[in-house]
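Only one protein chain is missing; all other protein chains are in place.
Order as written gives the chain letters A and B; numbering starts at 1 within each chain.
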Amino acid sequence: MDILEKIDALNLSLPDIAPPGGSYVSVNVRGMIAYVAIQFPILNGEYQYQGQYGNNLTLSDGYEATKLTALNILAQIEHYVGFNKIEGLNHIDAYYLAANGWDEAPKVVNGASDLFTQVLDERGRHTRGIYGVESLPRNFSVGITSSFTLR
Amino acid sequence: MDILEKIDALNLSLPDIAPPGGSYVSVNVRGMIAYVAIQFPILNGEYQYQGQYGNNLTLSDGYEATKLTALNILAQIEHYVGFNKIEGLNHIDAYYLAANGWDEAPKVVNGASDLFTQVLDERGRHTRGIYGVESLPRNFSVGITSSFTLR
Partner (left out) sequence: MDILEKIDALNLSLPDIAPPGGSYVSVNVRGMIAYVAIQFPILNGEYQYQGQYGNNLTLSDGYEATKLTALNILAQIEHYVGFNKIEGLNHIDAYYLAANGWDEAPKVVNGASDLFTQVLDERGRHTRGIYGVESLPRNFSVGITSSFTLR
């Protein structure tokens, strides 16, 4: 099964690519690395999962939110580079908004990590960092930056 | 026009390079990448734009603050590497301080993104992430980390 077939087998699909939110590009290839701008949980242009975990959003919402964000990353890479040119995912940095004392972020970000592994197999192997921040654009509950090494 | 002439044509100039704020270096070349330590809006040694957007600082202040920060990045790269060795900018991560509910960060960070594009053309193409954080050293309202690919 190729990557698009795997996404389909999970009853998922790549969302429309979101335009950049400013004067930058969504994917930048330099040398052997494709840098991907921060992606958010946007479904075909519709903003989703805005707010804070432990407040208006649950752990289960968060798992879906980071999965959707990961699908946006894959959509950008497929559109601007093509899966066939990818050696693999390098690292993801996940930034989230949460209520005081909420501590389920690792499980929330597994929504993205699990998807990358399920869809890309060995090419989805990655390291990550997760950080609770004060604010994100448009009050998105999570944003993820990433990069990929090219073949 | 070369890069310094373009900066001059915008009625701008490269500020004095700021020393590192601890036991690290300002620019680190490893392999084909030049990593640049976090830069702040410092003008020839003078700290500028300290505080929070939506509190003591406006959107217009923020645009100027990230532009000045971008000029500091360019000053470091020119001093330690030289513009002639640069293939291009990879990615920037911009961290800002803001009052609750303030949501103009993308426009603020365009001050840096626009400058990179105006001055470096295709070599200024970049991806970015933006994050509202709780605090930054010396209460700077913004800090930007970046890296460049070498020729």
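Definition applied: a contact is a pair of C-beta atoms (placed from the backbone, for glycine too) under 8 Å apart; a residue touches a chain by one contact, two chains touch by 3 or more.
Owing to the predicted nature of the structure, the values given are computational and were not obtained by experimental measurement.
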Checklist entry - From the list B:23, B:44 or B:84, which touches the chain that is not on show? => result B:23
Checklist entry - Hey, which chain B residues sit against the chain that's not shown? => result 21-28, 30-31, 33, 35-38, 93, 95, 131, 133-139, 143, 145, 147
Checklist entry - For chain A, which residues lie in contact with the unshown chain of the complex? => result 32-33, 87-93, 97-98, 100, 102-103, 105-107, 109-110, 113-114, 117, 125-134, 149
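Definition applied: only the chains that are shown with their structure count from here on.
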Checklist outcome for this item: Distance between the CA centroids of chain A and chain B (whole Å) is 25
